[in-house]
Every structure is written in C-alpha cells, then in structure tokens.
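Here the structure is laid out as structure tokens; the discussion comes afterwards.
A single protein chain has been omitted; all remaining protein chains appear in their positions.
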C-alpha cells in the first residue's frame, strides 16, 4: 500500500484535534485480557468504544461505527467468525480495519487466522511487534509467546534494513504496518516514519500493544485520507504518554500497575501542544 | 410497578448499614469489559460478587446468592441462555433481578434479548441510560453505541416530562426504572426520586453504569421491602463517590484511569454519615 502521503506535510496536532472533534465510535473484537484497558484508553483519547463479538450483531454494530479493531489475543472459533463478518461489513462501508495479530507465530491457529483475515478483508493497518509481523510475512517463527523475541529487535544498527523490510511488508500485505518496540516504524510501501518515543517500562505491563491498536482505530477513523499519518500520530502519542507515565511513577515511587494507570491518565490529559513538544518522529 | 414506598420515610443511611451488615452475595452474568470493576465495586461496598455464566451451573449458583444482575454488554448465544436459566431460578426464589440493557437499540440482538428477558423474568429494576430505556419502551432508536445520545438527555428543562415518562416506563415494564445521566431518575409507576449527584468526568471511564447496576443488586438484596429506596440509594452513592473521586483526581492532578481507581476507593471508604452529608435527592 502506497498511501502517497510522504510528501505531504505531517500535522500530528491536527490529527489529534480531529479525534477530539469527531469522537469516533470504534468497534473492537478483542481479547478478554486487556479489553477494559482498550475501552478506557479510547475514552481517554476522546473516542468511544464498543465491544461486541456475537455473529448475530457484529454486522449491525459495525454499521453504526467508524472503524473496526480486530485483536486475536484470545481468539476462538466463535469470535473468528465474528471477526470475518464484522470485517466484511467494514470493508463494504470503507471503514478502516486495524489488525493486531497477537501471538502470530506462537500457534498455527493464530498465524493462520491472521493470514485468513488479511486475505479476506481490506485491512488498513497491521499493528504488531516485529516477531509477529515476521511470522506472517516470511513464515519466520521467533515468536516467544505474545512478546517480541530479542533476536528480532529493531535497533539503531539494523534500522535501515528494518525500514526496508517494513516497506516490503506493507507492499506484501497491501496495508500500513506499524511495528512497535524500542524503536517504532510506521510504513507504507514507499515511505516510513521512525518514532523514538516510549519507555522500556511499558513492557512491564500487559496491553500496551492492544491499547495502541485501539488508538490507531480512532485516529484512522477521524483522519480518513491520512491513515499513514494518523497511525504514526497514534504510535507517537502512546510513546509520549509512556514517557510521561514513567516519569510520574518515578517521581511518586510507584510500580508497574501504577504505570498502567498513569499511562491512560496521560492519554486523557494530553493536548496537541504537548504532543508537538514531545514528538520524536523522523521521516525515512 | 407501584412499590408504595413514596410516602414512607427514606433512610438511605439505613440502606447502607443493611448492606454492610448482610454482605449480600450477588450473582453477576455480565460483560467481559467491565466485569473486574463490577466485582471490585461490590467488594468495596461490603457485598460479595460471584460471576458464573455456564448453563450447567447458573441455577445452582443463583440458589446460594441473594440477587441476580444481568448485563448484556457482551452478550452471546451461550450467555443469553444462562441469563434466562439463572433468571428463572431468581424469579422462583424471589431474588431481585437487576437488568442492565447495555446498548439496547444499537443492535436487534440487544433490543430483542432485553425484551425477552423482561417478558420471561420478573425484573425488579432496569438500570440504563435514557437512550437504552427509550429503545426498549417505544422502539425509539437513538442509541449511539453504548452511550446515551445527546438528543435524549434529561435536563432541568425537560425534567417534568422525563419523570412522567419514567413512571410510564415503570408501569409498562412492571419494574423500577433507574435512568442515569447528568440528572438521574429512579421511579416506579407512582413515584420518583431525582438525584443530582455525580460528575461529568464519570463518562470518561467505561463501566460506571455497569458498576452501578451491580451495586443496585447488592442494595436491593439487603433491603428487600424497599427496592425503590434501595435503588435510589445506590444511584446516589455512586454519584457521590464520583464527586469525591473527581475532587481527589483534581487535587492530585490525575487523569481518567485514576478516576476509575478513586471511584472504587471512595465506595470502599464511604460511611452512612458521608452519604447523608452529600446526598442531593428530591422526591417527585
């Protein structure tokens, strides 16, 4: 997917204002581990969540929403059918579909389900860690549970190759790819953003990836002609709020569960001005 | 439903003391988004939660509990059957059943399921937002996802008509209705309480409605001959704790996720004296 946005000016603050103005309603078919955090972060960001996964209602629910987030974190046969049904409605209605292939590579069911979704639906954005993305792209399999394997990590040393890989993945999947880790890459087939926001302590809590995927749903919905920019903005927003939350926990001598609370707090208190001030985003 | 309570004195502090003394065990068949908050708020309020939704055990579980809370937030075919089975046991045992028709009007499945439950079971209290209640009552359909639509909002300007509508709904459903929003109305067919506690920031977190519905289960169980009063007390309690939580977050410069934490904190620290002091409840 070449979204032809690389030569356009990047206005992340406008992206955020559009979310605040639109209050996009985002349909999430997601896992039961982090679903509450996904709902709360959408509300914190100025969007509205709805969670529905019964085949008897997902098409109708999708039709009143503006985006679909599919997260396979605790997939099962019943919900896979619902993902496909909601996804077909979203495809017809041209709603952005965001896929989080949690644990792709860790089981055939996850890998195959993610591939089936990618084939059957018009996925706008795939948000995952590098191991998950590689498992889907090359059949490489270094997935270690639901976390990225260290041997796959994107570093300053392999950044140029990683960007090239991300662009090839975007072309292959015909979707924007958002690969998150210590360094984040958001790419379509032609262009990419490298984002250096975030803090290592975000990996001490569950759901930062899932929450980000839901945020991408809100940002892609409210910025329909700028999905690459919208995705990069959501990724940077999450990273910045991780930095602020970490600083806040350090100051108050708090641990990992407070990090989760302060992260969502930061999202709810973020302004376009703060976003601009903290943004570490490079076009490549 | 005319509960004939309007001319009786209203003792909310006694209602609270009864919950603290009885520790009512409340069976919740609820959604997987806010279920943890529902369990924790019941414990915070001095009650005990049990969550069970398999058809193979819900009747037996209901028989050891004192109330049933049915919340259709993430309903599916399997759990709808369990709601009906548990509800029939609760009806036989004269346990209060509290229904939260989350998202009624947003899909046929939700609207029809809520109606089926209302027909099949003896529901004591329906707790929802005005859009959900209207969708069930009149077939009006302004439901916007799981949040109330602004055009339905109860305001000081339309309060008299809204109260009359609430009483008609109570008669129609043969149940107490608790309509919550900026202004809350708790009504049976003859009488109503208007409650002006609460804070707008409660709408920035998911689950305040679900948590309140679970609280109503505890209060209705511990105050069996005063269900209208018990419901009004639970509604006011939630609103007051929202006010206290908001003030606490403002003071400590915290955001929306801390609001959730501080709200349940406030429930756990609330005393009958504080309830009396903060109560803004009017009989209409």
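A and B are the chain letters, set down in written order, and residue numbers restart from 1 in every chain.
Here is the rule we use: a contact is a pair of C-beta atoms (placed from the backbone, for glycine too) under 8 Å apart; a residue touches a chain by one contact, two chains touch by 3 or more.
Computed from a prediction, not measured in an experiment: that's the story for all the values here.
Asker: Which is it among A:110, A:134, A:167 or A:199 that touches the chain not included here?
Answerer: A:110
Asker: Among B:95, B:110, B:167 or B:260, choose the residue that contacts the chain missing from this document, as touch is defined above.
Answerer: B:260
Asker: Can you list where chain B touches the absent chain?
Answerer: Chain B touches the chain not shown through residues 25, 32, 35-36, 39-40, 43-44, 48-54, 56-57, 60-61, 64-65, 78, 260-269.
Asker: On chain A, what residues meet the omitted chain?
Answerer: The list for chain A reads 31-34, 36-37, 73-77, 103, 106-110, 144-147, 203-207, 254-258, 260-261.
Rule of thumb we're sticking to: only the chains that are shown with their structure count from here on.
Asker: How many angstrom lie between the CA centroids of chain A and chain B, rounded to a whole number?
Answerer: 34
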